[in-house]
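Written below as structure tokens is the structure these notes are about.
One protein chain is absent from this view; the other protein chains keep their places.
For subunit A:
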Amino acid sequence: MDLVIENLPFLLKGAYYTLLITVVSMFFGLIIGLIIAIARLKGNRILRGIARAYVSIIRGTPALVQIVIVYYGLVDYGIELGPLTAAYIALSINIGAYVSEAFRGAIQSIPKGQTEAALATGMTERQAMRRIIIPQAIRYAIPPLGNTFVGMLKETSLVSVIAVTELMRSAQLLVAQYYVYMPFYAAIAAMYWIMSTFFTFLLNKIEKRLSVY
């Protein structure tokens, strides 16, 4: 216990990186996911095919493999990314696939009459999408997106393999230094749990706030 307290600043720095990676990846993942969802629903055949392949490949391969491909695999092609950059890229691409599925489901759940009402007032398809469909879909998508976000918080532990000193690797480094396992691993388990619970709570609040109508 003393060891944990003594090294708490180090662990907190790891937790900071865990949060940072989660938030940054989620941010870009949301953008990628929205674009992919729209490409799948409204794109021409080629765009739809690309979007579908992307989702299928990402969801059908382990995130760990995606991470090592971005970090180590690309080196073969002369692309050398820093560990943190590689983590952002790999996880954004990963999360984008899940986000796009959440958005796609949400967009499809909006009744057709909504688009028709908008078109009937003279809006273009694009305006109807942007002003009427997507704002409603985002609200429907918040619960699954929340799950994705909390899932990502835990998934970030995978980037410890490419030497990003987030929470998991912080513990591993301490273990290597002090030759004791349990205190550090138990401590980070608690920290992951606290963060997950906090965000779950926060998302429930947001959901409630948005369901005013």
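Everything below uses one rule, namely that a contact is a pair of C-beta atoms (placed from the backbone, for glycine too) under 8 Å apart; a residue touches a chain by one contact, two chains touch by 3 or more; residues count from 1.
By definition in this document, contacts and distances are computed from a predicted model.
Q: From the names "Carbon monoxide dehydrogenase", "GMC family oxidoreductase", "Lipid II isoglutaminyl synthase (glutamine-hydrolyzing) subunit GatD" or "Polar amino acid ABC transporter ATP-binding protein", which one matches the UniProt record for the unseen chain?
A: From the choices "Carbon monoxide dehydrogenase", "GMC family oxidoreductase", "Lipid II isoglutaminyl synthase (glutamine-hydrolyzing) subunit GatD" or "Polar amino acid ABC transporter ATP-binding protein", the unshown chain carries the UniProt name "Polar amino acid ABC transporter ATP-binding protein".
Q: Taking the entire complex into account, which one of A:61, A:114 or A:177 touches the absent chain?
A: A:114
Q: Tell me which of A:60, A:78 or A:122 is the one touching the absent chain.
A: A:122
Q: Looking at A:42, A:59 or A:131, which makes contact with the chain not pictured?
A: Only one listed residue reaches the unshown chain, and that is A:131.
Q: To test your reading of the contact rule: which positions on subunit A touch the chain that is missing from view?
A: Touching the missing chain: residues 111, 113-114, 116-124, 127, 131-132, 135-136, 139, 212-213.
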